[in-house]
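A protein chain is absent from this complex, but the other protein chains hold their places.
Order of writing sets the labels: A and B. Residues in every chain begin at 1.
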Amino acid sequence: MAEEKVSRRDFLLYAMGGWAAVGLGGVLYAMYKTWEPLPEVKAAGIVRFDLSKVQPGQLKVVQWRGKPVFVLRRTPDMDKCDNRSIANEYTVVVGICTHLGCIPNWEPDKKIFKCPCHGGEFNACGVNIFGPPPRPLEIPPFKLEGTTIVLGETGPEYEKMMKG
Amino acid sequence: MKELKILAVLIVIVGVTYWGIEPLAHSIMHKHIEEAIHKYHLPDYEFSDLGSTPPLDGDPAKGKEAFQMFCASCHGLKADGIPAPMDPKTAAMSFGVVPPDLSNITSYTDKKFLFHFIKDPAKASEFKKIAMPAMGLQDEQIADIIAYLDSKAKKVHGEELFKEACGRCHGAKYQKIYAETPPDALKKYLGKVPPDLSIIMKAKGEHYLVAFINKPQALLPGTSMPRVGLNKEATEDLMKYLDEISDPHKEQRQKVGIIVLAYMLVMIGLTYAWKKKIWKNIH
Partner (left out) sequence: MEKKGGLMGWLDKRLAVDALWKVMMSEYYLPKNINFLWSFGVLTMLVFVILVISGIFVLMYYKPDSHMAFDSVNKTIMMDVAYGWVFRHVHAVGASIMFLVLFIHMGRGIYYGSYKAPREVVWVTGFILFVLMSATAFTGYLLPWGQMSYWAAQTITTLFSKIPFIGPDLVIWIRGNYIVEDATLTRFFALHVTLLPALILVFTAIHLYAVRVVGSNNEDGIPMTKEEKKEKGIPFWPVFMSKEYFVMSVFLLFFFFLVFFNYKFAMDPINFQPADYLQTPPHIYPEWYFLAFYEVLRGFFFSETLGLIGFVLSMFLPLFLPWLDTSPYPYISGKHRPLFKIMWWIFVVDFIALTILGKLPPTGLFAWLGLITSLVYFAFFIALPIISKIEKKKVASGGGQ
């Protein structure tokens, strides 16, 4: 009889503990949510930029989530970029070297991006062509709305590019 | 049984205290407000203290002429392609406050009030320092102007209504809405910068706000807030908007609240069962 009493008490104790754990889960969820970026931070994470403002051959730098984004309007004498080209003639890449995170410089005469830190080079498409960088420059998530590019949102063009 | 008695005593003590410090205290502290509301039958959307109004069946075409002659030197009417004669800053410098664009004025202002306001702005608004002078117009001319304004006005709601009806003096900075008139001009004109209305609903409550907007001097004698003659529909629309912006999580709060209370009820059942079990052989 004593045995039975203990086991029944245990069952209720476990049920109570389990239910308390459910409540704790709810509290932890709310705590987790409070650490998410605030709405204004999220809103600032989406940047609109009118591509037509860039002249052929010109490079513009857009700030996006604290990083520089290079917008280059390519001319026919530059590399063809196939799957890395946006609206046929633009290169839009995060301007952070994939080696150790320095910011490469655009060298208009050679038509390459060159990293000042360890000499890595990327062509006009942002593809690594020399030096230590292991990967091409990253393409930020984007969406096209006419000639405006929305950085921080993903559109069909971006998804297609990521698949291919 | 004994414990239930103790609990009952406890509930009575806590209940009496709560009643004393909340409903009772507030009813005594806000007595003069209730009295004013009762005395003037607020909100009074007839604006009955302003006296009788002639029939407002004017001619919009004549009204347009009168408008251009008497009103357009200060007011714009974008709905009919009449721009404001000055930019807001210059207007605020010369008048103390930016004169409103009158495109939609009749949709949110009571027309009878508007009639008396055009006739004698200081009297209708119960604000002596009001920037607009009495224009000395004939009753028919005023009726024509109102008919003209009415022919152009469209309904505005929520934020748009707030900006048109309140936004020349008040901002709601949590919504990134700032008063159209610069604060220093307002301070000169009114004596102090009018309060930001982002969470005014929480501070004042709908009951007070509705009466206050309807007749500011009745609730806060000497206030620099003019009576603006909002009609019933616009007042209600505005209250809904102010409530939404002051308490954006209301729905979520109620939903989460119900879930939490249901959770606690189950917890009470479980803990009671366990207590019963453990205490079975005690006593």
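Just so it is clear, a contact is a pair of C-beta atoms (placed from the backbone, for glycine too) under 8 Å apart; a residue touches a chain by one contact, two chains touch by 3 or more.
Because the structure is a prediction, the values reported are computed rather than measured.
Touched by the hidden chain within the whole complex are the displayed chains A, B.
Considering the whole complex, the residue from B:62, B:123, B:157 or B:204 that touches the absent chain is B:204.
Contact between chain B and the absent chain runs through residues 2-3, 6-7, 10, 13-14, 16-18, 20-22, 24-25, 28-29, 174, 195-196, 198-200, 202-205, 246, 248-249, 253-254, 256-257, 260-261, 264-265, 267-268, 270-272, 274-275, 277-279, 282-283.
Touching residues on chain A toward the chain that is not drawn are 9, 16, 30-31, 33-36, 38-40.
Just so it is clear, only the chains that are shown with their structure count from here on.
Note: centroid distance chain A to chain B, computed from Cα atoms, is 45 Å.
Residue ranges on chain A touching chain B, taken from their complex, read 5, 8-9, 12-13, 15-16, 19-20, 22-23, 26.
Against chain A, the residues of chain B that register as touching in their complex are 260, 263, 266-267, 270-271, 273-274, 277-278.
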